[in-house]
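Only one protein chain is missing from this complex, and each of the others stays in its spot.
Moving on to subunit A:
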């Protein structure tokens, strides 16, 4: 069966100093004033980057919960827009979809980051599959604080493929 599983991680560091992780030839990095991001693509469950293992101790903020909650509806719209824009006219093709899953997850993450919701960590997952008579079930369970953490999801279908995008937002206490 033609099945590919790709995963990638984006690093977000608290420290100022830039440490670029060793990445596959496709990796790229960009830097802005306070954070360094690196992109690496791997076809195996990722190994941890060789970075500092010291835990960062942050000062107490005395905050009990998020000041601004995660806007689920807005993110739903973002997912809908991105998936429709990229996949409306697309036909299922293994190489194309392989690249598309990675691209779409990066794009969604970038757009949700632009919303600038403070203190939220994001996990974006994208599933794309060929559509025709086979059966598939995708489910998830989360152990978190339901008052602050949430999930947003959208399914897109056309004649040859289906795509599911999930965004999990976890409050960083």
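Quick note on the criterion: contacts are C-beta pairs under 8 Å (C-beta built on N, C-alpha and C of every residue); 3 or more make two chains touch, one makes a residue touch a chain; residues count from 1.
Criterion: contacts and distances are computed from a predicted model.
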item	value
Chain excluded from display, named as in UniProt, from "Immediate early response gene 5 protein", "Dynein light chain Tctex-type 3", "2-oxoisovalerate dehydrogenase subunit alpha" or "Eukaryotic translation initiation factor 5A"	"Dynein light chain Tctex-type 3"
Residue numbers in subunit A that touch the chain omitted from display	1-14, 45-46, 48-49, 51-56, 58, 92, 94, 97-98, 100-102, 104-106, 108-109, 113, 121-145, 149, 166, 168, 170, 172-173
